[in-house]
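Some notes on the structure that comes next.
All protein chains but one are shown in place.
As written, the chains take the letters A and B, and residue 1 is the first residue of each chain.
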Amino acid sequence: MFLHQRRGRLAVASTAVALLALTTACSGGAEGEENTTGEPGGSLTVLTWRTDLVEDGTFDDYVERFKTTYPAVTDVKVEGITDYEGEVKTRMSTDNYGDVLAIPGSVTPDQLGDFFEPLGEQAELAQEYRWLADKSFEGTSYGIPVVGNVQGLVYNTKVWKAAGLTDFPTTPDEFLEDLAALKAADPGIDPLYTNYKDGWPLTAWEYYRGGVSGDPDYVNQMVTWDDPWADGRDHEVIDGLLYDVVAQGLTEADPTTTNWEQSKQLLGTGKIGVMLLGSWAIPQMQQAAVDAGGSADDIGYMPFPAQADGTFHATAGGDYNLGINVASKNKVTARAWIDWFHHESGYSESQVGLSPLIDGATPAALADFVDQVELVEMNPAPQGKESLFADIDTASGIVTTDPKYRQKIIDDARSGARTKQQVFDDLNAAWAEGRADVDA
Amino acid sequence: MTRALTATGKYLSLVVASVVTLLPLVLILFGSFKTGQEFLATNPFTPPESWGNVANYATAFTRGGMLRGFANTVVVFVAAITGTILVGAATAYALDRFRFRGRSAVLGLFLLATLVPGVTTQVATFQIVNGLGLYNSRWALILLFTGTDIVSIYIFLQFVRAIPRSLDEAATLDGAGHLRIFFRIILPNLKPAIATVVIIKGIGIYNEFFLPFLYLPDPDLRPISTALFAFKGPFGSQWEVISAGVVITIVPILVLFLLLQRYVYNGFTSGATK
Partner (left out) sequence: MTTTTTGAPGPVDAPAPATRPAPSGAGRGARRRRRAVPYLFLLVPVGLLLLLTYLPVANMFWYSVTDWDGLARTKELVGLDNYVEIFTDPDNVRVFYVSLYYFLASFVQMALALYFATVLSFRVRLKNLWKGILFFPYLINGVAIGLIFLNFLKPGGGLDTVLLAAGLDALVRQWTGDPAVANVTLAAVSVWRYTGLNFVMFLGAIQSISSDVYEAAEIDGANRWHEFRHIILPSIRPIVGLSFILAISGALSVFEIPYVMTNGGNGTETFVIRTIWMAFNRNMVGLASAMAVVLLVVVLLVTWVQRRVVPEQEVDLT
């Protein structure tokens, strides 16, 4: 009996092994071959969040030009991903997340080295590129931003003019009044659009932190506080505005039926008053306005409605950072793609962003904004504390990079399940607990 | 009097149910033939201006990767169904025709496994599939479709039992080995079971979203369900095109259903009751 059982178990074990061998053998061919020549060549897989540019052929053009520069490159496969953060995070549980990809926002600084190939010393790269601190850890950079953003609000100029509004609102309350005026002037519009269902546009709200107070050390300070949602601190202002604007019915009536592509159209045609998005959104909105028969001038950009010392501030920083999969088999070509993308592709110009290159120019569309607004570049965390913010953020369960955090605020503002103060109290309690957990 | 009333009630309820079932489908069909402007401007119940407007279908096919989606689905289907038939029939043959040590243990293992809903274990299964190096490969789907289908095994068990043992014995007398018996006698006599499994499983594979969503992100390998889902991203504001994509996924299954109605019903009734 015993012997029989053992044999059974052995058989099972050997089946598993056989299956394993069989299946790995089958899948082996699917992956690209290792490029060891030291010269860019072979095939490359690029993951991008810009499904619209994959769709309209812009990326095909990039690929063609890249292959012209590097004739040994046989194939560049560009995968556009709609739910970029979610899907790439899943894929990062495996080795299979392309060769070149934008580093998801939820990757914490101390994880960078586990997933991404070092691109160089931060100090050295900084002579050429800006905003490296965000995706650097202990002096090594793992990603380079594709473009620089300033954080403001993209709005439809015609709609605001029609409501008789000409000046940028300077306080959240004034902003709320303005939105109410937009609604009064045309009850058919949604004064502000949150893009609740897609989720990721809500994470953009996080990057007004530091811009409200104009304090480049805001994040470094935040890790020392137990109550960032109090005393008029940036998070209280930002999330308070979100709560109020939803509670006062100034946002889309049914947030579960929102759609990103549609929101561009709606803003372009003046069915939406304003959206809180980085400056990267401007060209897409302008395009939508033009497509709908309007003009690029219908789209304007205003600062977050809060002033410190009588001046508007806006944070400036990198957009998505391109990095290289640490398990990539073609790192040389991947690196060539990143360098080519930053220098040759023309992406950052086409996106009306600030150039990630040190000597890049400020685009005309932003010149006006930049005139009235003082730009703030956030200071990096002091040495040894690079991952402190992320650690507290994760331990607290708030996770500012996750859309759920602000979706919940919207849920509560709509249903009244929690008052604004209760929301703040819960967030402060969670943050304090997170700080205690990581012994900050 | 009451008879007439019940008859009216009966037909009324059937008509209501049919309207509820068909209305959402009809509106999608209407939408798929409208132009973008028309879709936004007209009432959902307004029929399209021109039934000849196939521009949305063209877009869905050329830019939505629908054809590739169908091809990928077919590849996975053929491989998985072959695997399922062989696995199911082999299991059924061994369990029904032999008495051996551990037989009841094996039966118990299969019975217990029916109680474990597949989705609950995906977090852990993901690690195994990834460990096998199958993430982002069709083999992940084929393996999972083949290896976790216990219902099919039960269907085969039922049918193997109905194959007279005298057939095996006659073959043994002719000197056939077990493999030969399996392939020459058991499998051919399992045709009705195979038809049932092909239908149930085929529909399951065609409609499966969760597994390809989790395991197969590569746009070149996407089956029809994730292709349709991915299509929704960049075309989010063009519901007339999404409608066309939806209709495209429904038409093949509708045609097959109309052709094979009897088998489909039989498949589900026998599959469910056995």
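Keep in mind that, in the parts below, a residue touches a chain if its C-beta (ideal position, glycine included) is under 8 Å from a C-beta of that chain, and two chains touch if they have at least 3 such contacts.
Everything quoted here is computed from the prediction, not taken from an experiment.
**Student:** Determine which one of B:T59, B:T125, B:T196 or B:S237 touches the chain that has been left out.
**Tutor:** Residue touching the absent chain, from the options given: B:T125.
**Student:** Across the whole complex, list the residues on subunit A that are touched by the chain not included here.
**Tutor:** Subunit A touches the chain not shown through residues 7-8, 11-12, 15-16, 18-19, 85-86, 89-90, 92-93, 106, 114, 196-199, 253-257, 397, 399, 402, 407, 411, 414-415.
**Student:** Determine and list the subunit B residues touching the chain excluded from the picture.
**Tutor:** The missing chain touches subunit B at positions 6, 10-11, 13-14, 17-18, 20-25, 27-28, 31, 43-45, 87-88, 90-91, 93-101, 103-104, 106-107, 109-111, 113, 115-128, 143-144, 146-148, 150, 153-154, 157, 161, 165-166, 169, 172-173, 178, 182, 203, 206-207, 209-210, 214, 224-226, 228-229, 232, 239, 242-243, 245-246, 249-250, 253-254, 257-258, 261, 264-266, 268-270, 272-273.
Note that in this section only the chains that are shown with their structure count from here on.
**Student:** Subunit A to subunit B: how many Å between their CA centres?
**Tutor:** 38
**Student:** Touching subunit B in the complex: which residues of subunit A?
**Tutor:** So the residues of subunit A in touch with subunit B come to 1, 4-5, 8, 19-20, 23-24, 26-28, 30, 51-52, 54-55, 77, 79-83, 87, 90-91, 93-94, 96, 259-262, 264-265.
**Student:** Could you please specify the touching residues of subunit B with respect to subunit A in the complex?
**Tutor:** Subunit B reaches subunit A through residues 63, 101-102, 126, 130, 132-137, 139, 143, 214, 217-220, 230, 232-238.
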